[in-house]
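The complex appears here minus one protein chain, its other protein chains still in place.
Every chain is named by a letter (A and B) in the order it is written, and numbering of its residues begins at 1.
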Amino acid sequence: MRSVAEPATTELPARTVPGPRGPAARAPAARRLSSRGVLGTASAVLLLVFWALGRRLGYGLSEYLQLLVDGTVTGSVYALVAVGFVVVYRVTGVINFAQGAFVMLGPMLAITFFRTLGGSGGLALAAAAAAAVLATALVATAVHRLTLHPARAASALTRIIITVGVYISIQGMGLIVWGPRPYALPAFTTLQMADRLVTVGGIAVQAQTFWIWGTAAFTLALLALFFERTVVGKAMRACAVNRVDRMATLAFGLAAVLGAVGGIVLSPATRPTYDMGLELGLKGFVAAIMGGLVSFPGAVVGALVLGVLESLWAGITLSGFKDIFAFVMLIIFLLVRPQGFLAGKGEVGH
Amino acid sequence: MGPLLEVHQVSKAFDGLIALVDVSLAIHPGQIKGLIGPNGAGKSTLLRVISGLLRPTSGRVTFDGQVITGWTPERIVACGVVHVPERRQLFGAMRVEDNLLLGAYLRLRREPWRVIRGDLERVYELFPRLRERRRQVAATLSGGEQQMVAIGRALMARPRLLLLDEPSLGLAPLLVREFFRVVEELRAQGYTILLVEQNARQALRVADVAYVMETGRITTQGPGRDLLNLPEVQAAYLGAHPAEKTMGVGLR
Partner (left out) sequence: MRGLSSDIRALVAAGALVLLLGGFEMVRPGGISLSHLSGGLVTIDLLIRAGIFTIILVGLNLLMGYAGQVSLGQAAFYGMGAFFSAILTVKASVLGIPAVVAKAWWWPWLVMGGAAVLVGGFSFVVGWVILRLREHYLAMATLGLGVIVYIVLRENLGMPQLNLTGGFDGIVGIPRLRVGALAMWPEARYYFLVWGLALLTIALGLNVVRSPVGRALRAIHGSEAAAESVGVVVPLLKAQIFALSAALASLAGSLYAHFQAAVVPDTFGFVPSLELVVMSAIGGMASIWGAPFGALAVLVLQEVLRTRVLGLVPVVSGEMEPVVFGALLVLIMMFWPSGLVSSYWGRMAARGGGDGPAAGGAPSQQGL
């Protein structure tokens, strides 16, 4: 819609007649809800509650430690997915539903490539993983150019529904190509299906855990460097207001890389299926919302908090209710989030 | 007959920034009152307090004998107080005619369609250009035409009090003259109007009584014509003083 520009208002000179004026300086700004504040208090409260409930179930230090480790593992993957959401949102204003599809494509393609390369050996695994990430990024950029780019003038909602359609299609193709059964990628440490267990602080932890922590940290560090040091990265960070088309495609591809990496590094621990993207995508989104949706560090923190709290929750409830936590968090954070999310748009003539 | 609108000692502060200080005024039915003053003086804020978009920190607003301070904007609109804000707030994606009809939203259930269509015709008579463009999407109109739609929409509500916030802002000089002719016409039709204006000269010409507002207070008031001749007013707002070239509103 063409918007009518508001003409600049002329500054009239203030009268020189003396008169009592209001205080020139602002009084201390009224306290408003900050997303960090909400996140902080909510997490603290929930942490306490879950800890207490866990004690009732007889949980001791080792159980909590185990849950904590599990939580940071899923949290790390959520972080990668969440940052992907933030990147796309900041550049295009769209919530990229298809992000989950990339989280699925990464591991599935990696498994297929790995098999073609012989199905064994560290080199084949690394090559397959790299190729899968690249392929996923290519799919993402193609999807963006074909669907979102032509529709860039449409409303944000329309574009979001487009990403929903993309997600459904890709998941559907995943089902056709790979079928409904779970697959498996060998553990990175042993290069076999069975992983080595490492004892840390009295609990047994899968070696893959370290891979997940490390990959997530490394990838995010690389991303940070990209944003800080490179011209393209700095331009993308500044994109918060202006949307540049090629930036949008790049952002999409970047998000896909993040998602694919997360999916791949997670897959030796949880066997990937064609529909794994839905859950991871949604939870990654929740994490991004918890961090404020426009902040990278916020997304990472939100993701880790979500992972840990969700893990604790899973430890104290019936298994079927595990997933409810993320969605309850979603609604709470959407509602409590200061400004930003509330209605009030569509006006003309200003 | 008592005043239609009474603003009594209204003050408004935002986070320590004081916008209005003890503002009082009254409007009687059929009057046009003007409110002029520099940017940031609080004129728009006053209108928004009257129409319920803002709550005053102290003081009260009475309409037709009823205290309306603290009412929701929709309720105040239902009373017959219609505010046409600076930003016009049209329904950009809708056609002109639908925008106008929405102005009569509250009347649609109560009154027969015939009567409302009649009012629509009257609006088109007032703004012939809108009749030509009545099926055009509002966002594609020029600034002046959008202003007409905004006012036309307000008129469709058969307002008992019309609050106009800088209606001539951004209009070409020719349109400004035409616009004030419309205001004269509205006065002749008996509308009660509180007019906030940048264009001091025209506003003072058309207003029965005018107020000058500065830094949140009303500093001068009197019949429009009289204020036109006041030297301070001329100096600050009418560009009459030759030496002060940077001042003066008037036509650009």
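By definition in this document, a contact is a pair of C-beta atoms (placed from the backbone, for glycine too) under 8 Å apart; a residue touches a chain by one contact, two chains touch by 3 or more.
Bear in mind the structure is a predicted one, so any value in this text is a computation, not a measurement.
Only one of B:N39, B:Q89 or B:S142 touches the absent chain when the whole complex is considered: B:Q89.
Touching the chain that is not shown, out of A:L117, A:A151, A:A235 or A:V294: A:A151 (per the contact rule at the top). Of the options B:G40, B:P73 or B:G222, the residue whose C-beta touches the omitted chain is B:P73.
The omitted chain makes contact with subunit B at the following residues, 72-74, 77-78, 83, 85, 89-95, 98, 101-103, 105-106, 108-109, 113, 139, 153, 157. Against the chain not displayed here, subunit A makes contact via residues 1, 3, 94-95, 147, 150-151, 153-162, 164-173, 175-176, 278, 282, 285, 289, 318, 320-321, 323-324, 327-328, 330-331, 334-335, 341-348.
We adopt the following convention: only the chains that are shown with their structure count from here on.
The mean-CA centres of subunit A and subunit B are about 48 angstrom from one another, to the nearest whole unit.
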